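Note that one protein chain of the assembly has been removed; the remaining protein chains are unaltered in position.
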Amino acid sequence: MAEQTPEISFLPVPPRDELPEGVGRLWDKSQEAFGFIPNVFQAQAVNGDQFLAWWNYFNLLVNKEGYLTNAERELVAVVVSGLNRCTYCTISHGAALRQYSGDPVTADLVAVNWRQADLSRRERAMAEYAELLTRAPDEVGREDLEPLREVGLGDHEIMELVQVIGMFNMTNRVATALGFVPNEEYHSHARS
Amino acid sequence: MAEQTPEISFLPVPPRDELPEGVGRLWDKSQEAFGFIPNVFQAQAVNGDQFLAWWNYFNLLVNKEGYLTNAERELVAVVVSGLNRCTYCTISHGAALRQYSGDPVTADLVAVNWRQADLSRRERAMAEYAELLTRAPDEVGREDLEPLREVGLGDHEIMELVQVIGMFNMTNRVATALGFVPNEEYHSHARS
Amino acid sequence: MAEQTPEISFLPVPPRDELPEGVGRLWDKSQEAFGFIPNVFQAQAVNGDQFLAWWNYFNLLVNKEGYLTNAERELVAVVVSGLNRCTYCTISHGAALRQYSGDPVTADLVAVNWRQADLSRRERAMAEYAELLTRAPDEVGREDLEPLREVGLGDHEIMELVQVIGMFNMTNRVATALGFVPNEEYHSHARS
Amino acid sequence: MAEQTPEISFLPVPPRDELPEGVGRLWDKSQEAFGFIPNVFQAQAVNGDQFLAWWNYFNLLVNKEGYLTNAERELVAVVVSGLNRCTYCTISHGAALRQYSGDPVTADLVAVNWRQADLSRRERAMAEYAELLTRAPDEVGREDLEPLREVGLGDHEIMELVQVIGMFNMTNRVATALGFVPNEEYHSHARS
Amino acid sequence: MAEQTPEISFLPVPPRDELPEGVGRLWDKSQEAFGFIPNVFQAQAVNGDQFLAWWNYFNLLVNKEGYLTNAERELVAVVVSGLNRCTYCTISHGAALRQYSGDPVTADLVAVNWRQADLSRRERAMAEYAELLTRAPDEVGREDLEPLREVGLGDHEIMELVQVIGMFNMTNRVATALGFVPNEEYHSHARS
Partner (left out) sequence: MAEQTPEISFLPVPPRDELPEGVGRLWDKSQEAFGFIPNVFQAQAVNGDQFLAWWNYFNLLVNKEGYLTNAERELVAVVVSGLNRCTYCTISHGAALRQYSGDPVTADLVAVNWRQADLSRRERAMAEYAELLTRAPDEVGREDLEPLREVGLGDHEIMELVQVIGMFNMTNRVATALGFVPNEEYHSHARS
């Protein structure tokens, strides 16, 4: 299958029989669960073991039960990815945000500019911090955590939030550097 | 111990007996190996399981045998961390670069501006790409991989390189956001 | 009607009977044609005569038959509006681009980053110039017109192109400054 | 005449007999009124109908009686054009500002940096907002209108102000993209 | 006299009898030569000895016979000062450029954007380098000296050029930080 979709990355997708076992299992599982294999699973398989180690971390931090809700983490993902203009992450996590929030209008607005979206005070505080830490990581300080405290974030939530912001600053760069193309399914997912 | 070093992070370090077992083992192991516990191990323990998942990925990507040499990966770490003005990562990976390269003068120069350091053509190509992908992730394209190909990087090396650049764009944000203080040992390590 | 939708702008929408006649006619015409009144028609009615003069120019430049196709002008509109992070223009002209191009996947990608979208050489040249002129108007010169000439643009097309780029640099600022909210209809328009 | 001044634009000025009638009349009128034809009238005549539609809007918004004084609108024109480093607009509207304000010293300072010019509180508020909306259109919000309210601007004035700021962000890009050269008369106009 | 013009700087001008002798002599000499005392001579007199040491260097580098012509050095002064939006230096060295070049039109254009001014190849190369070194001092390298070599600059000219660029990056910051107001005489000097 990979051979037939060479245009999902600037690097060729490795043939399935050269992959570590865990990667193949993940491909199968996602094919079953979503009806398609996310292109990032194929594109990052170039270095299979590094991919699995990344996925274990990403999956725990972004997808599993955490201190912030899934919708909150996807909101941050879309804010950061939109700022970094990463097509793969903005489109795919836009789909996830629509699904978790059930609000496709707000999800579209957040992808362009969270300031003009109808967000709660807590969401705005997280979005504003995500923009600051993405744009000017050298200018943040202790005082910038105050607005997060004021909307109810404790130590665990703050630690998770900064990691999620950091994570998308990582994946945005990997995906854009290598030209990952989002699966078409993401564009229409959870729109109605 | 944690209670005695509250100033290594804006968030309090959790007491040892509240940590997941893996974190405590890591503290012990590093105490033995280096004579101190890297402050990032203590500071990120706030969310212990997320820390371990991150560490497994980081350790594989940056420290273990990979496609690039350790000195090359540390060079990229210092370039990115210097650009993002992250004190923790610039100081601690500056120490690692001195150790792996055996060249403290060049390591110091790279932390300020790789353009003015005496680097090989291969190192310059990686440093230049790291600066571009850190500063303007939205402007990179397929053509920017060409100079990397020309100095001998293949698919595996390129995939590793973009992940290392991405990783430090992540950790720089986490460390600066939370005010991680580098252990004093790093400042003088491998200077002579 | 206007009184019932106060949230479409930071400034109140004037009551219909205080409007210049031309504005009311435009409201009726668009209600008939689209089934709704674009919020910009309501929000800009604060200064009715200025609005009509703007609309006459905008409508001629962007919507009527010109030197570039409608899809090309909407492509430029989306590139510029995405760069300026204007929610109103990115969402509403995203809808227009989907309609004229019949390609919702590419339209979504262009809104985030045209570099990662599957564009023709001619479209890329226009998108690249639109980004340059939007981001660094003080750095353009005669030589930057060459790539446009090479993909077939003559004097008339270039004159139209720079005006379209300029126009959205204008409307993006007006819409964002005053918090114009895109009509919900735009989000789903021409998606399937 | 146009043929004798080819250097006023990167695009050739069309011969007079190929122009829409309205453009020729405008050339004559300005020749009579000012003793010269503003180069923008000649340079934009490439697409005559678009030029006239733009001029109708521009003339109403910037030159005719409005909600702000002419001097205030020219102040904003010079602030925006100076920031975008547009020679045509900075020089020609610098002349207009000198004329309307009768204060050539302040006009010169505003072209470089309004912060260092001796402006009224109302002028400073408009200049500061013009700089913000020009430089960072994606970061403005409802709260940025407050300082304008405080110096007495109502809905009509604010709507006019944001359009004037938008307009010069448009014309600056058109004039610089196409290399419009300001008529020499502007340099010395209203200096004594 | 100083006491009567407190508005030339954010810091008070010291009374003449508290000045080092050299400063008073300079005031007298300039009063005689120009008919006025440049405000920078008064404003910087706060620390008289530092002022004299600066002036000795500035005067030698910028005003005395050097390797570049006076007009060339003033061109660079205006380019740098315009970029840094320093009112004092842009206005006062704009006057000097008009005087040395005898071309007030070009001098005005250079203050806004040298790209749109009618400069020689040699002047453009110096202006372009001045913009690069002012805007992105961390990105220049050996290769950026090549265009200067190509238009005839040798080692002495290059050494002088980079010092002049550096000097105005210094004085622009001093003058703007302290709000130095250019003498009114500069605005009209050498205009006809």
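The first chain written gets the first letter, and so on, giving A, B, C, D and E; residue counts start at 1 in each chain.
Convention: a residue touches a chain if its C-beta (ideal position, glycine included) is under 8 Å from a C-beta of that chain, and two chains touch if they have at least 3 such contacts.
Remember, predicted model here, so these are calculated numbers, not experimental data.
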| item | value |
| --- | --- |
| For the chain not depicted, the shown chains it touches | A, B, D, E |
| Contact with the hidden chain (one of A:E7, A:D118 or A:D138) | A:D138 |
| Among E:E74, E:D108, E:E123 or E:E160, residue touching the chain not depicted | E:E160 |
| Residue of E:Q44, E:S92, E:Q116 or E:N183 touching the missing chain in the full complex | E:Q44 |
| Sites on chain E contacted by the missing partner chain, in the whole complex | 10-12, 44, 46-47, 49-50, 53-54, 56-57, 60-61, 66-67, 84-86, 133-134, 137-138, 140-142, 144-145, 155-156, 158-160, 162-163, 165-167, 169-174, 176-179 |
| Residue ranges of chain B at the interface with the undisplayed chain | 82, 85-88, 90-91, 104-105, 108-109, 111-113, 116-117, 176, 179, 181-182, 184, 187-188, 191-192 |
| Interface with the unshown chain - residue positions in chain D | 113, 115 |
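The definition used in the following text is that only the chains that are shown with their structure count from here on.
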| item | value |
| --- | --- |
| Multi-partner residues of chain E (each touching 2 or more other chains) | 113 |
| Arrangement of touching chains [line / ring / star / complete / other] | other |
| Chains grouped in pairs wherever the two touch, ordered by label | A-B, A-C, A-D, B-C, B-E, C-D, C-E, D-E |
